[in-house]
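Heads up, one of the protein chains got dropped from this complex, but the rest are sitting where they should.
Take a look at chain A:
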Amino acid sequence: MLELKHLYQGFRDPQTIANLARDIQLTAKLVKQQINIMEVCGGHTHTIMKYGLLDLLPDNIEFIHGPGCPVCIMPKERIDQAAALASQENVILVTLGDMIRVPGSKGSLASYRAKGCDIRPIYDPLDTLKIARDNPDKTVVFFAIGFETSTPMTAILLQLAEHERLENLLFHINHVLVPPAIDAVMHDPKARVNAFIGPAHVSVISGAKIYRSTVENYGTPVVVAGFEPVDVMDSILRIVRQKAAGKAELDIQYSRAVSEDGNLTAQAKVNQFFNVRPQFRWRGLGPIPNSALQLKPEYAHRDAELRFKDRLPVKEIDDHKACQCGDILRGLAKPKDCKVFGRGCNPETPLGSCMVSSEGACNAYYRYQGIDIKEPHHG
């Protein structure tokens, strides 16, 4: 009988990882070109680094780390807006814990909290309801972040706020979308990506169908992978097999959790409350059209960007000169290419988001490879 632990152990078996590695090595010999796989999702970057999977791969496979970390792509001006909201009298800012240490232009939300702003990190968005109920004289602003995986949860929070008529609960929406980010990466003339490992849990919600356009537009294989090392190795093998056969198809390796259509209830909830924002500036990638969401006009009464419009900074803030998060997010550099990686920029004192976020590429490299700077394995 399938036990819960099998869902972990069954996909971490060292012998299976070794078998898959061997098959990848053999099949890759049949492929004359360089295979440059972008793993979009920070979670996959961490699996690759944590289990040392790079060392198992042949020389003609390279990983390019993608922008699938919603904390990493948040430009400083959005964090400055959150800080400005938290600095208003009688405002409580509620945010998912990941965002607290990300540097804005004048410090992180953690530093604003230390200065006395009422900023509350939470794990579950629904905790915001209790904060709003308990503080009827204050305005509670939920700083909403995340890709397609997290947007439905914000939608439910909105639904419950409307149902309970919690008038003091507002939202600052920063939900972003994966396919436009992939487009932005591929439209860069320096792009070298010719295969993708598709985000797993985005796909649980949206369905694998959202990557059909990537396959069609760019002729790249897309394999939707689970997060365990066997999942990732199997997905790499599937990509290499496609390359050897000259194919470019959408394939779901993570079939125990992902379907073509996804969670239709969650999608309907998102469509009920949000529409697509014409433009959103991504850290590292710049402005990308139709890449983020905003509240629909009928929910304008809950929109913190409207309510506090005249008090929110709009100036676009670029990164610290030495920070290479931008190039890293576009797949043009590796963390170790950054001059401040491990020297001044580390998880305790991050200069850029890629180091702060538990899903950031720099954070992964720092944790699992240490800061012994040597030549990057795949140039």
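The rule is simple: a residue touches a chain if its C-beta (ideal position, glycine included) is under 8 Å from a C-beta of that chain, and two chains touch if they have at least 3 such contacts; residues count from 1.
Definition applied: contacts and distances are computed from a predicted model.
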Missing subunit (named according to UniProt) among the choices "Hydrogenase assembly chaperone hypC/hupF", "Monovalent cation/H+ antiporter complex subunit F", "NADH-quinone oxidoreductase subunit L" or "Carbamoyl phosphate synthase large chain": "Hydrogenase assembly chaperone hypC/hupF"
Given A:21, A:35, A:131 or A:205, the one touching the chain that is not displayed: A:205
Hidden partner chain, touching residue among A:130, A:256 or A:311: A:256
Footprint left on chain A by the chain that the document does not show: 2, 4-8, 10-11, 13, 15-16, 19, 41-43, 46, 68-71, 96, 98, 123-127, 146-147, 149-150, 152-153, 156, 159, 199-202, 204-205, 227, 230, 255-257, 263-266, 269, 358-359
